[in-house]
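In this view, the complex is presented without one of its protein chains, the others remaining in place.
Going by the order they are written in, the chains are A and B; count residues from 1 in each one.
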Amino acid sequence: MQEKESDILLDIKNLHTYFFTDNGVVKSVDGVDITLKKGSTLGIVGESGSGKSVTALSVMNLLTGTKGKIVEGNIHLDGKDIVNISEEEKRKLRGGDIAMIFQEPMTSLNPVLKIGDQISEAIIEHFKTSKKEALDKTIEILKKISIPRAEKIVNEYPFQLSGGMRQRIMIAMALVCNPKVLIADEPTTALDVTIQAQILELMNELKKIVGTSVLFITHDLGVIAEICDEVVVMYCGRVVESGDVLSIFKKPRHPYTEGLLKSIPKLGEHVEILESIPGNVPNPKYMPKGCKFEPRCSKSFDKCREEEPPFFTYSNGQKSRCWLCKKEYGGEV
Amino acid sequence: MLRYVIKRLLAVIPTLILISIFVFMFVRFIPGDPARRVAGPDATLEDVEMIRESLGLNKPVLDQYKDYMLGLLKGDMGTSLKTKRPVTYEIGLRYSNTVRLTISSLAWSVVFGIIIGVFSGKNRSKWQDYFGMTFAVSGISLPSFWLGLMLIQIFAVNLKLFPTVGADGLRSLVLPSITLGASVAAIIARFTRSSIIEIMKNDYIRTAHAKGLTERKIIWKHVFRNSMIPVVTVIGLQFGFLLGGSVVTESVFAFPGLGSLLIDSVNYRDYPMIQSLILIFSLHFVLINLLVDLLYAALNPEIKLQ
Partner (left out) sequence: MAKEKELEEKEEIRTPFKEFLMKFKKQKTAIAALAFLMLLVVFSIIGEMIVPYGVDEYDYSSVLQSPSQNHLFGTDEFGRDIFSRVILGARISLAVGLSSVTVGAVVGTILGLISGYYGGFIDSVIMRICDTLFAFPGTILAIGIMAILGPGIFNVVIAVAIFSAPSFARIVRSSTLSQKESVYVQAAKSLGASDGRILFKHILPGAMSEIIVYYTMNIGSSILTASSLSFLGMGAQAPSPEWGLQLSTGRAYVGLNWHMTFFPGLAIFLTVLSFNLLGDGLRDALDPKLTQ
């Protein structure tokens, strides 16, 4: 299934983001290709340390001030390069065309500024409106996402709101400038389950109303199932499998994805031992030579240790980086 | 907020009482016979007795304290042993000088210190930071009397830009305020810097970046306001330092303020004067700290809205 050029909104190609610490170079993202289509929601799933957040920060260019840098690769938004441009242009994109929300709603809002002010300033920055106009727009969007007492809340401070409410404010703040892409980095992980459900429902609705394409980062496959159209699985800074949600969940083509799916207990099922993927994410200093997942893989064989597998593409668009795929295609291994 | 203010005001009262007790006990702490010490080594027995009488040392302690407190409430702090004029009169002559000196020192050191601190903090580990912090560590290591004398040497004697001594006019405030304020500016710079660095690590600063705000806006609207809250408290403490430092600075510049009065009194063993000056200094210190606490509460919305 060929993807039409005009369908692709965000195109990340061969991204390498490394952190240069006193103890050595950490290759957080080591050759990642991700495409986000217009109007769709793409999930990025993986364990902590897989590089999913760093990918997001690379797209947003929020790496200044850290020891991280994009050393190779390219990112295009709507066909335009967003890596090799000036800092000023990057800043204009942030919050404008690309917005991001983070995991910790409790600490992501400035405690000494009013809510209305914090949302309005994004509008003022990107659209150069007056304070009054910005405030009107703020109240409008709060109402749009069904936040009660919008006129009162704009004059309140973050400490007066609950965690779920703060996350909703964060979403409003991100969407207020009608971004083309919204990156959500584990937005529900820090919230309890009922609030989580509300936030996800909100995001689903917004997809319909605002039409923003979403990059949803999480380690929770259940959330992926609920909200995403396509999914990308990351491990050790690389993509190991990608495809649309239904196909991946029905038939995963990579042992890691399989392991992740198996470790979710199903409602009504009696299990004595929860299945888990044995072992740990490898130490960045001692990466295996061949396939990075091999040490924890129950189906590996010699070739896996020697050479890192390339991507194998299936007819339904699913891609997997595993030598087992070659086996399935027929032929030697 | 009002409740907080009242609470703080009430908390200050026991401290004030204790200070008055300490200061009162002051003369009585002198090892040996206080009256004899005050009278000096050349005094006759009669002189000593006269001193004892005038200081009220021959009465029972509680009576003395009662007299003392009543006197304070009436505004009477005794008589200077040196000039024989009322203590309040002597203090009144010089009070405004010290106030002017302290305020001008505080003003420049706060402004200068904060600016240096902000530029150091936001450019952590770059040249602005090293420059700023070199200034800061030098500032707190400088003996103020040395700085003052050097300034006099260069600017007053050699360049003849400022007067060497005295308190006439604005010009005469310049060198003394620089001297007095130097270490305070340094401490404020250091503290502002670390406050800025701490605040910049916060998640909401990341949010501000994610919104695409300009660097300038992030620093001055988001980082600065939050950093200032702890800095305000430090400024209050530094005021105490200024009060103490004024003694040395006034001495160096022969500046006719309360500080130099204190030194003269100590050298002259004018105990009523010494006692009263110490009381005045601490009173101001306590009140300034109270004001700073209230200012802190006003800046912090969590306390303000309760």
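Note that contacts are C-beta pairs under 8 Å (C-beta built on N, C-alpha and C of every residue); 3 or more make two chains touch, one makes a residue touch a chain.
All values reported here derive from a predicted model rather than from experimental measurement.
Considering the full assembly, B:142 is the residue among B:5, B:50, B:93 or B:142 that touches the omitted chain. Considering the whole complex, the residue from B:118, B:173, B:262 or B:292 that touches the absent chain is B:262. For chain B, the residues in touch with the chain missing from this view are 15, 18-19, 22, 26, 29-31, 37, 137-138, 140-146, 149-150, 152-153, 157, 240-241, 243-245, 247-248, 251-252, 262-263, 266-267, 269, 271, 274, 278, 281-282, 285-286.
The criterion applied here is as follows: only the chains that are shown with their structure count from here on.
For the pair chain A and chain B, the distance between mean C-alpha positions equals 54 Å.
The touching residues of chain B, when paired with chain A in their complex, are 200, 202-204, 206-214, 217, 221-222, 225-226, 229, 299-302, 305.
The part of chain A that touches chain B in the complex is made up of residues 60, 62, 65, 91-96, 99-100, 102, 104, 107-113, 121-122, 125-126, 157, 159, 170, 173-174.
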